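Every protein chain but one is kept in place in this view of the complex.
Moving on to chain A:
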Amino acid sequence: MARIALILTLLASPAAADVAQAVDVITPAYAALADSAADLARAAAADCAPEGLRPAFQAAWDDWARIDFLRLGPVETDGRALAMAFWPDPKGSGLRAQQAALAEGAAVASDPDRFARASVAMRGFAGLERLLYPSPLQGAEAELCLLTRATAADLARMGADIAAEWPAHAELLTHPGEGNAAYLTPTEARQALYTQLVTGLSALEKNRLGRPLGTFDKPRPDRAEAVAAGRSLRNVVQSLTGMRDLALALHSPAPQTQAAFDRALDLAERLDDPVLAGVADPQRRLKVEILQQAVNSAKVAVETEIGPALGVSAGFNAQDGD
């Protein structure tokens, strides 16, 4: 009897958190992205003038930045995660590819299938940013308009495809087994999501914050993400929010993790430095460094609190480095 009572208690307790709850965070995030990317494409089709498109562009990028750390399932198909927002791009390959397309009268823009096969570097939010905000891109207005519409439509297509294909991958995550080559056991599904958090936080620390920080002697504000669109910090905030939501859905309560994310988010939201230009100023740089440390602390919290609770750790070979 006592055992039955215990089992009933366990069953009755609120479903704390696990893979299914994590999936429930991801599914609406992709739905929101599909919607806002569709809005952006509709707006571009109606009027391709840059100023008018910026609000829809910013809203759609907000939705992508919230979930862009997740590199599982449909975003891995056809290089979509790269094409959605190609960055970092130290060699300027996106600009070069767009300029080359314009040199051919933007012919690639007239055929969606052909555009979908164009370089990942020239597509997505990074490509559209160069079309909607000041950039070195040179072209006739009509051709720039063609490219704007094609890029927005391609973004909407990818957003719709990702949202449409996600449920099938969610099914794999929630139904592990020997017939499921992606996830053989429940632990593997948990490990996959956990790994996304750890690598996502690591990328935030090293890329979104680390690239502009450079070194104290050689700060690189020019290397910040989305400077023209004024959203370098905004992407940090969105990404932290998305990762916090996934972390707490995957395992809860996780007080250390929650506190670490909240602190990083609080620092980011109070950092009055939208394109992280302050990295070149010793006083303001310190605040970016403190934020970077807070992101690192969130990663450590995930690793020390959520990892052991789920019985997972970073990949045995992935961390080996030999």
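Quick note on the criterion: a contact is a pair of C-beta atoms (placed from the backbone, for glycine too) under 8 Å apart; a residue touches a chain by one contact, two chains touch by 3 or more; residues count from 1.
As a working rule, contacts and distances are computed from a predicted model.
Note on the omitted subunit: UniProt lists it as "Twin-arginine translocation pathway signal", one of the names in "BNR repeat protein", "Twin-arginine translocation pathway signal", "SigE family RNA polymerase sigma factor" or "ABC transporter ATP-binding protein". The omitted chain makes contact with just one of the residues A:Asp35, A:Asp89, A:Asp262 or A:Glu303: A:Asp89. Across A:Val120, A:Leu248 or A:Ala301, the residue that sits in touch with the chain not pictured is A:Val120. Counting the whole complex, the residues of chain A in touch with the unshown chain are 76, 78-79, 82-83, 88-91, 119-121, 178, 181-182, 184-185, 187-188, 191-192, 195, 207, 315-318, 320-322.
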